[in-house]
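The other protein chains are all here in position, but one chain of the complex has been omitted.
Here the chain labels run A, B and C in written order, and each chain numbers its own residues starting at 1.
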């Protein structure tokens, strides 16, 4: 089996690879979004803590 | 918690305390990620390369390796959310509230994937992007249920109230899911809708089945990782003024 | 109003926060028949929140509330407690008498009849007026009449003096005095100082409860 025929998916390349692509995108988003937001939150909280307490 | 033996109850309380859970999550995430890759890579290899081409559907059937596990996950996560909701309502456990809320977007994500891949799988079969097939229709309704949970949580300002509301909603939803599912299935046979549920045939070849199961377990592990990440964020948001968060900040800065 | 002597409201180590801000913590007090508790504190100090926690509308973060030695959810607390809050709890499309009769259907009847209670709060003859035709002060009096027609031991009053004139304020003070003398209990918040002599009055200042 060649790489070309693998990518071609028996003529169904568009359907198969779009499916896998969208799945990857959604799963990555749900994984990375909380990480990015947490980093931001931690940065904000750290800034708040450094500021002198009222 | 009177009917749970004291040591177990103590264990739960310790694990469920936010700082302890946060540290535990950090410890588990790398191991889970390794496990996920160990399942995903052979799953994908088996599904996309090893498994033979289907004599009816050609290679397009390879979409089931994500469609079917995603559909399973969408239901599994909703049921789990209802369980968390029950725990949150009965024992007032904060961690259960956090887990419930953190699960919702992940579950909605899987439902969305199941819908889109179902549509992409169906297009070459049916010649149209959307048919009112029983499974797709149920998934669509499930997506509405998830969106209801997410928007209700977003609309209520007080976080404890929001968690309570969402717990009630998840429990009501989970009672309704089987009713909705069977109504839709019955409605579908009635109107002679098309069905291509490959999974209903018991004669699936073993070389096709193994990658499917691998992918299903891989998705479960992914859910665990994503859930821990989301729960960490939610805990920080809720407890931002607690002492353990301050200690954490001092350590990182 | 034959109340057993062991009736008592006890609050132990209560704390409550709102939007991440601690309102009060480690709050302890107890209230016996014949006592009045006045909650003081600046705006936003958690007076209303405390009252709502006592009514069971809101959950405290920590601590317990006991009624006659039992947690309130397992006691007769809700049968024994009346609440008058910012909202009157009356239906504006119903008449005064209809509103009061409905309140009576939900709880034990007290020693005042509807007519007697209306006379007491100086609303005699208003039975058949729709509540929406009353002034704010008169509406408040209707909710006070509700206290009189039902048999409740503990009155929880949130700012009962707002929108009342001098005469109305004296009226409430007298009602409170009478209720307490007969073995009732009252918890209230107010900016106005109670001008009642020889009353068994406790004060809690919420700004200092941290």
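We take it that contacts are C-beta pairs under 8 Å (C-beta built on N, C-alpha and C of every residue); 3 or more make two chains touch, one makes a residue touch a chain.
By definition in this document, contacts and distances are computed from a predicted model.
Peer 1: The hidden chain: which UniProt name fits, "Na+/H+ antiporter subunit C", "Heme exporter protein B", "Sarcosine oxidase subunit delta" or "NADH-quinone oxidoreductase subunit J"?
Peer 2: Missing chain, per its UniProt entry: "Heme exporter protein B".
Peer 1: What shown chains come into contact with the chain that's not displayed?
Peer 2: Displayed chains contacted by the hidden chain, ordered by label: B, C.
Peer 1: Among B:16, B:141 or B:224, which one is in touch with the chain left out?
Peer 2: Candidates B:16, B:141 or B:224; residue touching the omitted chain: B:141.
Peer 1: State which residues belonging to subunit B touch the missing partner chain.
Peer 2: Touching the chain left out of view, subunit B contributes residues 89, 141, 144-145, 147-148, 151-152, 155-156, 158, 161, 164-165, 168-169, 171-173, 175-176, 179-180, 183-184, 186-187, 190.
Peer 1: In terms of residues, what is the contact footprint of the unshown chain on subunit C?
Peer 2: 52, 55-59, 76, 78-79, 81-83, 85-94, 98, 102-109
Here is the rule we use: only the chains that are shown with their structure count from here on.
Peer 1: Could you grab the centroid distance between subunit A and subunit C? Build each centroid from C-alpha atoms only and quote it in angstrom.
Peer 2: 55
Peer 1: Would you kindly tell me how far, in whole Å, the mean C-alpha position of subunit B lies from that of subunit A?
Peer 2: About 16 Å separates the centre of subunit A from that of subunit B.
Peer 1: Nearest whole angstrom, what separates the Cα centre of subunit B from the Cα centre of subunit C?
Peer 2: Taking the mean C-alpha position of each chain, the two centres sit 48 Å apart.
Peer 1: Give me the residues of subunit C that touch two or more other chains.
Peer 2: Correct list: empty.
Peer 1: Mind listing the subunit C positions that touch subunit B in their complex?
Peer 2: 18-20, 59
Peer 1: How about subunit B: which of its residues touch subunit A in the complex?
Peer 2: The touching residues are 48-49, 53, 58-60, 62-63, 66-67, 70, 102, 105-106, 109, 112-113, 116-117, 120-121, 123-124, 222, 225-226, 229-230, 232-233, 236-237, 240, 245-246, 248-250, 252-253.
Peer 1: Touching residues of subunit B toward subunit C in the complex: what are they?
Peer 2: 157-158, 160, 240-241
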